[in-house]
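In this view, the complex is presented without one of its protein chains, the others remaining in place.
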Amino acid sequence: MAEATRWGMVVDLDRCTGCQACVAACYAENNLPLNTEEMVVEDRAHNWIRIERYWEGEYPDIKARFLPVLCQHCANAPCEPVCPVYATYHNSEGLNVQVYNRCVGTRYCINNCPYHARFFNWWETPLPDPMPHYLNPDVTVRSKGITEKCTFCVQRIRRATRNAANEGGRQVADNEIQPACAQACPTNTIIFGNLANPNSTVSKLAKNERHYRLLEELGTEPGVIYLKKVDPHAKSTPERH
Amino acid sequence: MQDRKVLTETQINSELLWFVFNKPTRFWVALTISGLLFLSGVTAFAIMVIFGLGVTGLTTIVPWAFMITNFVFWVGISHAGVMISAILRLTQAEWRRPVTRAAEVLTVFALATAAIFPLIHMGRTWRAYWVFPVDFARGIWPSVRSPLIWDPSAIFTYLTGSALFVYVALIPDLAIARDRTTGFSHKFYSALSLGWRGTPAQWRMQVLAGILLSGLILPVFVSVHSIVSWDFGMSLVPNWHATIFAPYFVIGAVHSGVSGVVTVMAGLRIFMKLENYITQDHFDALGRLLTVVATAWLYFFLLEIVYGFLTLETAETAVRELQILHYPYNIMFALIFINSYLIPVPLWLFKRVRRNIWLMFVTTIMVNVGMWLERFIIIVPGLLYRAPLTFVWGDYTPSVIEVTLVVASFGLVSFGFLLFSKVFPIIPIADQKEGQAIQEDIKIGRITVPAVIRE
Amino acid sequence: MEITRRDFLKLMAGSAAGAVVFNGCNAPEREMLMQSPLLMPEDMVTGLDNYYASICRQCPAGCGIIVRVIEGKAKKIEGNPDYPVNQGKLCARGQAGTQVLYHPDRIRGPKRLVGARGSGQYEDITWEVATKELASRLTQFQGQASTVAIMTEPLTGHLATVVKKFASSYGAEHIVFDSLADTVERTVANRSFGQSTVPDLDIQNANYILSFGADFLGTWGSPVRYGKAYGEFRQGRTKRGTLVQVEPRFSTTAASADEWVPVSPGTEGILALSIAQVIISQGLGNSAAANTLTGGAGASRLNSFRPEDVSKLTGVSTDKIIEIAKAFATQKPSLAIAGSTAGAHSNGVFNTSAIYALNYLVGSVSSPGGLVFNPKAPLPELQVTATAAATFSDLERLAKRLLEGQPPVNLLMVHNVNPVHGLPSSLGIKTGLSKAGYIVSFSSFMDETTEMADLILPDHTYLESWGDDIPEPGVGYEIVGLQQPVVNPLYNTKAFPDALLAIAAQLGGKMRSDLPWGSYLDLIKQDAQKLFALNRGSVRAPGFDAFWVGVLQRGGWWDTNAKAPAGAAPQVPALPSSAVAPSFGGDQSAYPYNLIPFESISLSHGQGANVPWLQSMADPVTTMTWTTWVEVNPKTAEELKIVEGDVLIVESPNGAIRVPAYIHPAIPPKIVAIPMGQGHTAYGRYAAKRGQNVFSILSPVKDSETGALAWAATRVRLTKSDDKIKMPKIEGSVFAVEPPDVDIVGVTTG
Partner (left out) sequence: MRNQHQNGTNHQVRHYQALSPAQINRFGLVELGSSGPLYRFCVRLFGILALLGIVGFMMRVASSGFSDRAAWGYYVATVVFIFVTFQAAPTVAFAIRAAKGHWRRPVSRIAELFAVVGVLNLILLLPVLFLIPPITGGRKTFWFELHWLLPFSAPGFFLFFGMLALVVCGLCLLYLSALPDFAAARDAKGGIYTGLARGWVGSQRQWKMLKSGLNLLGAFYLMTFVLVTTLFAWDVSETLVPGWKDAIYPAFHSITGLQGAIASTILALGIARKFGGLKNHLHMEQFWGLSKPLLATSLLWFYMGWSTFLTYWYGRTLAEQHVLQLLMFGPYFTVFVMSFLLKFLIPLLFLIWNRVRMSIMGPVLIALSILTGDIFEMVRLYVGPFTITEVGHEMTHVPAAHLPDFADILIIAGAISGAIFIYLVSSKIIPRISLWDMKEGMLLTRVQSFHRAEVLVIGKPE
């Protein structure tokens, strides 16, 4: 790519309703295994994006706060240095990439991801026929013993860049790439784009005064920028602004 | 050393080689039991490979638990060998002589067992060779920035070193065995004893090699557990990400390792009837050593716990709270403290306890129960309450498979140890004789004081 | 010193550790470039994909979809960015369509019962045999046509045409079944606004939304459409809107609201009238409207609703009522909506009409930021839209008739509905069905009702069929959505309308002439010609073929200029001067808790239960998956000495179910809530024998005016059982609150 690229995302918490459309979209796009009841009970379910719900206050003055959490594609990703085989690495476009067929399944990266964004294939999880028909051919189906996680729908990024290259080597347009979750999200909570381009929608949104990054104090430099929830009735304490 | 026995060289030879040349039933029983335990582990591993790691109790929240705990535990035990041999050899502690080989052999088998665990805990053990630089064709290398690459390097260095250590010290004894055997055994011992004749030149070489190896292996010994600790320290997991881990792990390893040696010594003394060699003096000396080590360990243990609170950060304090207040971790926490310090150390202050083989046997086993739990409580609670994201805090219960693997590891170590002691003398014969030679008495007025000759 | 972790690691890797100590501070900020030499699927070209526009049929909202198809296999469903209802967005259920299409438990061809009814023993037959079989039955009962009934879901578009024609031509009864029928809302729309369809909501432009029970961000109405508008309402414009949710249960919408007002169940209307009282007495609202609404009497008509008088009854403080009233009247445009629980009481119409009337007071009827009315369909042929569902009273009569055989039901044809699962078991519908003469099911899945069938003529799934749709709630202008098959039918199934046409053809005579089309597609195309002839709207073309292609490509036809006529304001009915109190099934002393069943955001009231993605998708607030739970307030839990996962026996006067408790900090202490959708005994491997069906214990309380089921009017008692389960939920093992020292969910007050 000619243009400097740092793929990033803005998640506007004031829009999110916790509806889970993004979760289902990610299941469908990325060939996630079926999260059986056992997997959920055993804390082994795969949700590359999940909607965390925090409680604040007590009945009747209680608030639920929704927070979509996915891989933050950290510029300083703690998951990367611990991998002994380079199965997770950083690419030149700012993506934290997971190379499934290189992963030996140490799960060290899972330990070290402060966002709990990584998932391990505890079993082989075949789909009953004819369900494999809906599998996305652009995305590997992971076998047992491998760690996986949100890729920012890298296959869509690849497709768009390839198309752009085929169309006379033009630049990928702003908002041309939509990860499945962003595409589905009814409220437009999720916006994706190139943070390195100051004119992109994400870059502009990222400068919104409500912006913050999750667990920023860890110095991971996430590529996902959150915009704060607006709550006129929030019990505002000095630390929480 | 109050109760030094005077033994003739012939007596030493025959007593220490008795086990090698005879086949007592108790040996075969013990070997079979430990072999079966080991086989149960092989079965458990096969199940893991065939069905996937889902058969364990591990979860996305706790991806490391029993197997890694057991890994750290055995690496810890393995520290006793060099601790006893190298340090005592360098400081010329006389009482070391009968203790060294058992300690070193324990090191080798404990370490070999430990090395198995990171491998079988992998999701794709069959790809384990990728952590070594093998993929020349595609130019794909392991990542030297990962502590998981430092681990195998350190462990294999240590394993090679300690195996060499055992072997070098073993050569004169192999020659003794060679001279007393015929047929295949003779050929076997001949080959291994590398033409040892006991010439002054050979002895000089042997002593020099021993001292050199001792000096070289000490840094390795410190590095191994430091590196193991960095598997945790280099992460961002609350409670794991602690500066203290390297020395804390090393001192903990020495604590559990020396305790392990005492347990094994007591077991040997009873099992092989070695009262003439492994004497109460040894337990006395090791007991005193343990008191010091345990106290140092306690200091680090307390520092580590206190520092979780000192930060006043939720992620850290939550883990301490879990460790100290919540079932079942509170029980384990109490057991660690009680088993590894509160009961044994005050007892060891009494000479009578230190000289009581059964009490030493029991207290050192207690220490290691505590130390196993200590590793567990370092590893698991930190993961359970990993990050400030309280939304994803979880639970962990080990599965039968994991418990089996842990039990099997004890089977494997005993199996190896037993097999070794069947083939080689477990007390260094030559060293024992040297000790006999340099012991002296001196008279001061009316009392006689035991003394040793300083070269 | 700005050193990235990678810099350091590189140094570690590349140089002696000692060098780091001294050089570290000067290390340049540079990324460590490490491209993998391994080939990944995303790097490969995997073939050509096609995208087909169609309509989502996972719920009645009817969003526009685009399906990615590769080599004849549907891969991914996406929102149609062009389609006015959802504008490119899609909900989770919409995403899950591929799992419906490729579901392993689909019925793969026509079947005939060979064993006893309900035994599940069927033989495979051909469509020819199947059609003949049904035709001969129909011929047999031609004399007593009224003993034949067709039961379907609420239908729109040409499917409604075909079914209605079929029924009327034969003389059969057409029963429209919907567990959560919108009868009350429709009645109020009609009475208060003179509308035959439910109005659309201009959420995007509203400034203050006062929603009574309407979970419009979760399950009510057109969630994707409303969700999209809600996003704009929050952050898509200069002034952020305010949302107040008045509801006894903490729904998804309550969770997103600026304020949640837990109101006593069934008193929503009283609260609304109290708000009206404040607005009128303080002269805040539109005085003309106030005059009309009070029949000229002014605030005095509402004297019995003064906040201080109703505060105790509604459980909302006087101050809060006044505050809401003032805000509602002043922060215009404001919008009052009622739905779900507000209407699901014995006084449902009273509640709903009182709430909607508030819109008159602030001038939000048919104005920006308020209620938006829809025009009639562009063609009279499509006017059959919005088939009103049978009321609960009708279904009670049906059940009685089935049970007593008087008058008999000789032949019952069922399409896409599951009354056995979706009705209170006190009705005895299952026993009733077992007594019906002959049952034919057109279902794609072996659900509880289909299990009772004698003959099964499986329909295609919606991704394999043609169809059209006039969405309701509409978009404020004329729209016809077009549904097309995106893949060839997987199995030996037949589209329901085509099956009916084939039978009609077989029956011949009047049936044949009333339903003359060779196929359902012919019918659709025939009317598409008329749309083409209008020569306006989103697709205009020189010839029909081009028009047809255009409509297929865009997913339908619409005309943004064709809005509802301004027309004369409808007759505004006066507000009641006295309250209609709710009544409940089960008396307070024996059954101390109000049970609020609620629609699951993923499973709806049961349709989604066979789809594994939807089963594993977390409920937004509790994060529960795969099962049923009962939401219990922590205080109540303390009184009952229960903890999460304890199985409770939830007992109403009409039955009991065993459900694990979820300790829910945001449910009022005297209320318990249970999601709908589970408790299937059949319906495929992912649905069967899972959770409990809350419908089964509902008391047969009805809205006093319409006879609709008052499904939120049951009282229960709770008993702790000895069982305990580990809850299948996404959240962790502790109560998730933000730690004091870290901002997890950033919140700002302005």
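So that you can tell them apart, the chains are marked A, B and C in the order they are listed, and the count of residues begins at 1 in each.
We take it that a contact is a pair of C-beta atoms (placed from the backbone, for glycine too) under 8 Å apart; a residue touches a chain by one contact, two chains touch by 3 or more.
None of the values given here were measured: they were computed from a predicted structure.
Of the candidate positions B:E104, B:D173 or B:E304, contact with the hidden chain is made by B:E304.
When the missing chain is restored to the complex, the residue among A:A24, A:L70 or A:L218 that touches it is A:L218. Interface note for the absent chain: among B:G233, B:P344 or B:G394, the touching residue is B:G233. Residues 76, 81, 216-219 are the ones on chain A that touch the missing chain. Chain B residues in contact with the hidden partner, per the touch definition given at the top, are 1, 94, 222, 226, 230, 233-236, 241-248, 299-300, 303-304, 306-307, 309-313, 316, 440, 442, 444, 449-455.
Rule of thumb we're sticking to: only the chains that are shown with their structure count from here on.
Work out the mean CA point of chain A and of chain C, and you get 28 Å between them. Each chain gets one centre point, the mean of its Cα atoms, and the points for chain A and chain B are 44 Å apart. The geometric centre of chain B is 64 Å away from that of chain C, both derived from CA atoms. Chain contacts: chain C has residues 9, 38, 731-732, 735-738, 740-742, 744 touching two or more partner chains. In chain A, the positions touching at least two other chains are 43, 45, 52-54, 67, 78, 81, 86, 102, 215.
On the side of chain B, the complex with chain C involves touching residues 61, 138-140, 143-145, 312-315, 318, 384-385, 388-395. Looking at the complex, you find that chain B touches chain A at residues 51-54, 58-64, 118, 121-124, 127-128, 130-131, 140-143, 145-149, 231, 234-237, 240, 383, 386-392, 394-395. Every residue of chain C that touches chain A in the complex is listed here, in rising order: 4-6, 9, 31-36, 38, 40-47, 70, 73-79, 86, 88-96, 98-99, 101-104, 217-218, 223-224, 227-228, 230-232, 234-236, 240, 242, 250, 252-253, 255-256, 258-260, 262, 490, 601-602, 612-618, 620-621, 623, 625-627, 633-635, 665-669, 685, 690, 726-732, 735-738, 740-750.
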